[in-house]
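A single protein chain has been removed from this complex, and every other one stays in its place.
Up next is chain A:
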Amino acid sequence: MTATASGAAGAPDTAARRLAGALHRHPRLRLTLLLTAPLLWLAVLYLGSLGVLFVSAFWTTDSFTSQVVKVWSTDNFHALLTTPVYRQVVLRSIGVALAVTALCAVLAFPVAFYTARVARPRWRPLLVGAVLMPLWASYLVKVYAWRLILSEGGPADWLLRPFGLAGPGYGLPATVLTLTYLWLPYMILPVHTALAQLPAGLLEASADLGARTWRTVRSVVLPTVLPSVAAGSVFTFSLSLGDYITVQIVGGRTQLIGNLVYANIDLDLPLAAALGTVPVVVIVLYLLAVRRTGALSSL
């Protein structure tokens, strides 16, 4: 195609033509040129760094100078599995990620149903834009805004006071709430797409067969949308599992797996690496589970 284009230009640049010709005749060369850079990125930089992370988890540290000593040992993984506090923090982190994912799914469904099927068609793009709007603001600004909302006597307290309640304050609930706010758009978007693509005929057929609203939702809408929820959950789950800044700002005294990695990174790199492999393993397991739902093909 390049050859015809430059030929048509009427000023044959022989070098470019020869190159184009060579590329045309050698499909493998074409493929190599196309994929070398991304593959290098994926294999060397991305997977390579994960490999280095995993290997360095087997090293040890000089306890006084914090120098990494390249002596093979499984001490770090042993500590990881036997120290109660690590187990507790890992379970807490997974719990937070699951809670955030569940909350996002519950909140996203009605919102997406409205933006995809109820709202007037010409409003729909605007509504989707509104859903995505928070993503334009800085992560830190949003989290600090939540710190203010949840502070003692802040808007959350003020809003709940008429009901005789108080805001959750800083802590685990505040962390779940803030993370849900942060990642909700990533859940709404795939669900919105799935609902928008749901053929109207399916709903009509369901009604013709005598199903009422709830029956239709349960037997027609939910099964079609489920893979999209699973796809969205990949985002909400992995983003929550890796987050350590939100919990520092609104989490009170809570620590999650990311905080442990951060606390150890300067002083005990191998232990930090061992702790860092936990979310990787958890997310790989999660992806395998999600794959069974067929969701990865609708990402």
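Quick note on the criterion: a residue touches a chain if its C-beta (ideal position, glycine included) is under 8 Å from a C-beta of that chain, and two chains touch if they have at least 3 such contacts; residues count from 1.
Everything below uses one rule, namely that contacts and distances are computed from a predicted model.
Chemist: Of the options "Cytochrome c-type biogenesis protein CcmF", "Spermidine/putrescine ABC transporter substrate-binding protein", "ATP synthase subunit b" or "Multisubunit sodium/proton antiporter, MrpG subunit (TC 2.A.63.1)", which is the UniProt protein name for the chain that has been left out of view?
Modeler: "Spermidine/putrescine ABC transporter substrate-binding protein"
Chemist: Among A:T32, A:S49, A:S73 or A:Q88, which residue is in touch with the absent chain?
Modeler: A:Q88
Chemist: Decide which residue listed in A:T32, A:S49 or A:Q67 touches the omitted chain of the complex.
Modeler: Here the residue in touch with the unshown chain is A:Q67.
Chemist: Applying the definition given at the start, please give the residues of chain A touching the unseen chain.
Modeler: Residues in contact with the chain left out: 61, 63-67, 83, 85, 88-89, 147-148, 151-154, 169-170, 249, 251-253, 255, 260, 263-264, 266-268.
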